[in-house]
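The complex is shown incomplete by one protein chain, all other protein chains being positioned as in the whole.
Now for chain A:
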Amino acid sequence: MTGLTVAARQSLDRPIWIILPLALILIVLAVFLGVADLSPAMVLDVLTGHGSENARLIITDIRIPRIATGILAGIHFAVAGLLLQTITRNPLADPSIMGISQGATLAVTIFLFFAVYWFDSDPHKVYQLPVAWLPAVGLFGGLAAGAVIFLLARRHDLGPLRITLCGIAVGAVLHALAMGLIAGWGSARIEIVLQWLSGSLYARSWEHVLFLLPFTVAGLLVLPFLRRSIDLLRFEAPVALSFGFPYRAQFTVVLMIACGLAASAVGVTGPIIFIGLIVPHLARFIAGSRFNLVLPLTLLLGAVIVTAGDLIGRLAGGAEEIPIGVVSAIGGAPILLALLRRIR
């Protein structure tokens, strides 16, 4: 009886080994394909240390850092989504329920609003605006919003429902404030904000990779130690506490890690929030009954889907590329609907 159910279940599980080679092929494709017309031979030349100056610039200073930024951001969004869905016990949770993307948006908006005066630049010239500061400003805004929501929810005992409601309310206010500010503007600042809001990997460089990397490394180093916490945070607090689990402390730790990962990624790419919503569901679907594979799969799929989405956006849009945030929302919505149909 037992043997039979186990065998039946395993035959239903999807093959996982296939994802790794697919991921590698995808990354290779992302390096070889792009708007700038470089033949595969030219790309190979660059990768083996030869090639023209121009080709080398395109590959090592534009394409590869862009792909690397996408991979890191994809991991951040996906893992943050999984952690938030776990601790709020809400299958529709993503970084936006902790107000992270809204906080980051407001911070970026305020920053650009005042930047004109601080940096004494002409607001009609986009590239004179201090865009290099946006990741740090976005990170700060996202973390600040997360902290406010956490503190509000803590006064009411940190229930998952409370934190979700606080997050939605605070997020809505922050978003409205940002929109209000933008509506009052003219000028090129709007273009930057809109580009940022759509979630983009355009012109992301090695600096962005270096900005993200410490968060990725710190997050990935602690994750293995959180496996048991993540299991126990899926229970209601009285049950977890009765098992002897220090619920509040661990809830706080996991929440902080999720906020750090999501806010740093939002700072660099803008809100590509759909990834955080959809990848954990996809990972659970593929993992089937092998629950311990959900976390590694979430990581892998986060990287793969952002890379794939960005490649599609680059190729489909031609010179006017489609931002990854838009691609992931358009492509992700049907996938999400299909996956959610499995939930009762």
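The definition used in the following text is that a contact is a pair of C-beta atoms (placed from the backbone, for glycine too) under 8 Å apart; a residue touches a chain by one contact, two chains touch by 3 or more; residues count from 1.
Following the convention adopted for this analysis, contacts and distances are computed from a predicted model.
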item	value
Protein that the absent chain corresponds to, by UniProt name, given "acetyl-CoA carboxytransferase", "Cytochrome P450", "ABC transporter ATP-binding protein" or "Sarcosine oxidase subunit beta"	"ABC transporter ATP-binding protein"
Missing-partner contacts on chain A, residue numbers	1-2, 5-6, 9, 89, 225, 228-229, 231-232, 234-236, 238-239, 241-247, 250, 284, 289, 291, 343-344
